[in-house]
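Note that this complex is displayed minus one protein chain, with the remaining chains in position.
In order of appearance the chains are A, B and C, and numbering begins at 1 in each one.
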Amino acid sequence: MKTPISVMFYDTDAAGVVHNIAYLRFIEAARTLLALEYGMDWASMKETSIFPVILRTEIDYRYPALLGDLLEVESWIGEVSSARFWCHFKIHRPSDRVLLVNCNQSLAFVKMPVGKVQRLPKGFPIPFIPPTSQDVVR
Amino acid sequence: MKTPISVMFYDTDAAGVVHNIAYLRFIEAARTLLALEYGMDWASMKETSIFPVILRTEIDYRYPALLGDLLEVESWIGEVSSARFWCHFKIHRPSDRVLLVNCNQSLAFVKMPVGKVQRLPKGFPIPFIPPTSQDVVR
Amino acid sequence: MKTPISVMFYDTDAAGVVHNIAYLRFIEAARTLLALEYGMDWASMKETSIFPVILRTEIDYRYPALLGDLLEVESWIGEVSSARFWCHFKIHRPSDRVLLVNCNQSLAFVKMPVGKVQRLPKGFPIPFIPPTSQDVVR
Partner (left out) sequence: MKTPISVMFYDTDAAGVVHNIAYLRFIEAARTLLALEYGMDWASMKETSIFPVILRTEIDYRYPALLGDLLEVESWIGEVSSARFWCHFKIHRPSDRVLLVNCNQSLAFVKMPVGKVQRLPKGFPIPFIPPTSQDVVR
């Protein structure tokens, strides 16, 4: 899945480039749209208080984006285990085809506020059924 | 009350100055510490789901702050009516005594998620007793 | 001009609603796209170091937006004086037609890093020609 991003002033810093933290907002926007594509229903998550939680982020900054750049975040779901899964992201600048950022994120579904990690439903992520069991697996 | 703030990279933008939105984080930090000084108990707010909510912000940007600046946010509570009160803020740069920002914010206490505005307790803000009545006054 | 916004997790806070500062990012995104529509050329602004700068923001928060909401920021340019102009914004939630936020921002074009306010070109904002004179009018 590809998500377009326009670089705004608030994404940049005094070094004249996009700030390292801003890319993680771009990635979160892409991840949210990816989740919607898989049928994840945020309304029911709010009702059940089961939320996707990031366990680990690995991000490599290769080349900086600039104010006004149009970027593209490519995102997909990778490895899935009993309670965790990985999302992968590549941020390109289509105008010169440069790869700016590589990112991997490991996630789980967690019951809030108690923090219980939920088992992933059989066959996750397709078709996606929000986890409802409250087995602690961590 | 005076709150010191150090300007970080993430506060600046590609124009080389502090981004307009970052000052509102400085002001929120100052406002939170001001609230604590008045004895506002965030734990009980979470329990009661009654939160301070900003109704209006007026902010004038007079001179820009720069990366590495040490700033000072002066904050105080002003006018109080039955259900609303104003907080006032001035952001100075002590090194050259320049006034950078003037800001006024009107707030109320609101029961979430229903959004009911609460009457302010008699004598607010001193001594502060978190509002518990659920009278709708808006 | 109307700009669609999807509310992300990073826009919300522990009160369960969109954080007051997040709306100003929505407004900045809308303002940037409005500027592009008027032909403002960010590349030349970076070259000339003349940037749009916010002088004052007035924002009224009427009803809160929630996680997952699809919002619409309506934006237009209002009053223009010799060196300042106002932008106006209304944020609606189309699903229930509720007006969430009203916002007015006064801006000028400023030569960085010296901070000189530039006169607006004759006929601003149509057709837009980036200001290049360096007359100080403040």
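Convention: a contact is a pair of C-beta atoms (placed from the backbone, for glycine too) under 8 Å apart; a residue touches a chain by one contact, two chains touch by 3 or more.
Please read these numbers as outputs of a predicted model, since none were measured by experiment.
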Residues of subunit C in contact with the chain not shown: 9-10, 12-17, 19, 21, 66-67
Interface with the unshown chain - residue positions in subunit A: 14-17, 20-21, 24-25, 28, 46, 51, 53-61, 63-64, 112-113, 115
Subunit B residues that touch the omitted chain in the full complex: 6, 8-10, 25, 28-29, 32-33, 42-43, 46, 67-68
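The criterion applied here is as follows: only the chains that are shown with their structure count from here on.
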Between subunit B and subunit A, distance of the C-alpha-averaged centres to the nearest whole Å: 31
Rounded Å distance, subunit A centre to subunit C centre (Cα mean): 28
Residues of subunit B touching at least two other chains: 14-17, 21
